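Handing you a structure now.
A single protein chain has been omitted from the complex, and every remaining protein chain is retained in its original position.
Labels run A, B and C following the written order; every chain starts at residue 1.
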Amino acid sequence: MNNGSPKVLPDLIERARQVGAKLYQGDRASQALGMRVLDTTPGCARVAMHVRSDMVNGQRVCHGGLIFTLADSAFAYACNSHGPNTLAAAASIDFLVPAREGDELTARASELWRSGRSGLYEVEVTNQRGERIALLRGRSHQVAGSNLEP
Amino acid sequence: MNNGSPKVLPDLIERARQVGAKLYQGDRASQALGMRVLDTTPGCARVAMHVRSDMVNGQRVCHGGLIFTLADSAFAYACNSHGPNTLAAAASIDFLVPAREGDELTARASELWRSGRSGLYEVEVTNQRGERIALLRGRSHQVAGSNLEP
Amino acid sequence: MNNGSPKVLPDLIERARQVGAKLYQGDRASQALGMRVLDTTPGCARVAMHVRSDMVNGQRVCHGGLIFTLADSAFAYACNSHGPNTLAAAASIDFLVPAREGDELTARASELWRSGRSGLYEVEVTNQRGERIALLRGRSHQVAGSNLEP
Partner (left out) sequence: MNNGSPKVLPDLIERARQVGAKLYQGDRASQALGMRVLDTTPGCARVAMHVRSDMVNGQRVCHGGLIFTLADSAFAYACNSHGPNTLAAAASIDFLVPAREGDELTARASELWRSGRSGLYEVEVTNQRGERIALLRGRSHQVAGSNLEP
């Protein structure tokens, strides 16, 4: 993902950080759900969310859609970290253990593969005890435009 | 899904309606996102959501996670409509067309297959112009307990 | 998928037929598995396969990989039917009912959506009694070249 020269890697890391900060500014959905972007590095991102009382479903566990949304945010920050405007094309999620009100969830997204305009990302969602809550795999598609254009 | 006798079908329909009403009472997540359960019938459900300004992401389109959440709610109402407590085990979504602030989205879930404790559901999300926004396929797993127990 | 003029539809149908015939000529894998391409129309294809004794796994049912392969062939004929060279990018399958030695399986692929270089296809695999054996959803990606170039 970089040519290893002394200058390139810091540039890529700085760009990933800038994209993360810029995207979060406009990301009203992640903000409204109380998500915090812990870090964005090239191809990777970590996002945290506290399971609030208004995130629980009729079965008294965290709505699976909101677990997906947390993972999808981490996926979005990871796949946009290279600069070009990139969208989620598809994603699949496996729910392993329920999350509950009061839980602290962290989603870690990492790039599995990237070629042309397509990419593949793995996201692991864990709770405050380190238990794996869900695993998401997402396919991204790069579209026109850059995340760093004004 | 019923033996065709004059009494059974109305009973199944009434049970699906009751489960939907009871689940929605405790479904604070779907409520907080402004979702409305339009109807629940045996194996099926329709849920609507208005894309609010706090549902938009850093790329100025509706956060894909919230489209998933809408579809996942419809999936949950559909797979619980038979009575037993049933959870989403896994789901995959394909995002076809972006949704935007102000859009009116409707998710229609229908049962593809059910055997033992497992089920498979298809959910189509459309906007107010009837355009297909996303397609979700979800696998459910029945656990202990009933949705109609006190 | 066509503009409705009297000439265009027959042309698209003829092209789909030609692509199907040309692809099958080189498709040694589908041939070796005894698959028969029943028809290819724009965005759609039907492929049949007899479950032979050498298609059974250690659990005495048809190897799920070969059910996938049948569905994947139908997917390939459907997504290539428009002319441009198109590959499967990803696919997910749900296995509903086991298939057994001697069964006659038919895979029906149909296009759910197509935009730019991407497409989404649904494939249903049924047996000789019309039972649904498996459901596949595949995402295609158009690459360089045409299936009708010499």
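As a working rule, a residue touches a chain if its C-beta (ideal position, glycine included) is under 8 Å from a C-beta of that chain, and two chains touch if they have at least 3 such contacts.
As the structure is a computational prediction, the values presented were derived from the model and not from experiment.
> With respect to the chain omitted from the figure, which of C:Gln18, C:Asn85 or C:Ser110 is a touching residue?
Checking the options C:Gln18, C:Asn85 or C:Ser110, the one contacting the hidden chain is C:Asn85.
> Among A:Arg36, A:Arg60, A:Arg100 or A:Arg132, choose the residue that contacts the chain missing from this document, as touch is defined above.
Considering all chains, including the one not shown, the answer is A:Arg132.
> Of the residues C:Ala45, C:Ala78 or C:Ile93, I need the one that contacts the missing chain.
Result: among the candidates, C:Ile93 touches the missing chain.
> Residues on subunit A that touch the omitted chain in the whole complex?
92, 94, 96-97, 112-113, 115, 120, 132, 135, 137, 139
> Against the chain that's been left off, what residues of subunit B make contact? List them.
89-90, 92, 118, 139, 141
> With the missing chain put back, which residues of subunit C would touch it? List them for me.
So the residues of subunit C touching the missing chain come out as 22-32, 53-66, 68-73, 76, 80, 85, 87-95, 98, 147.
In this text, only the chains that are shown with their structure count from here on.
> Rounding to the nearest 5 degrees, give the angle of the rotation that lays the CA atoms of subunit A over those of subunit C.
180
> Where in subunit A do residues touch two or more of the other chains?
Touching at least two other chains: 89-90, 92.
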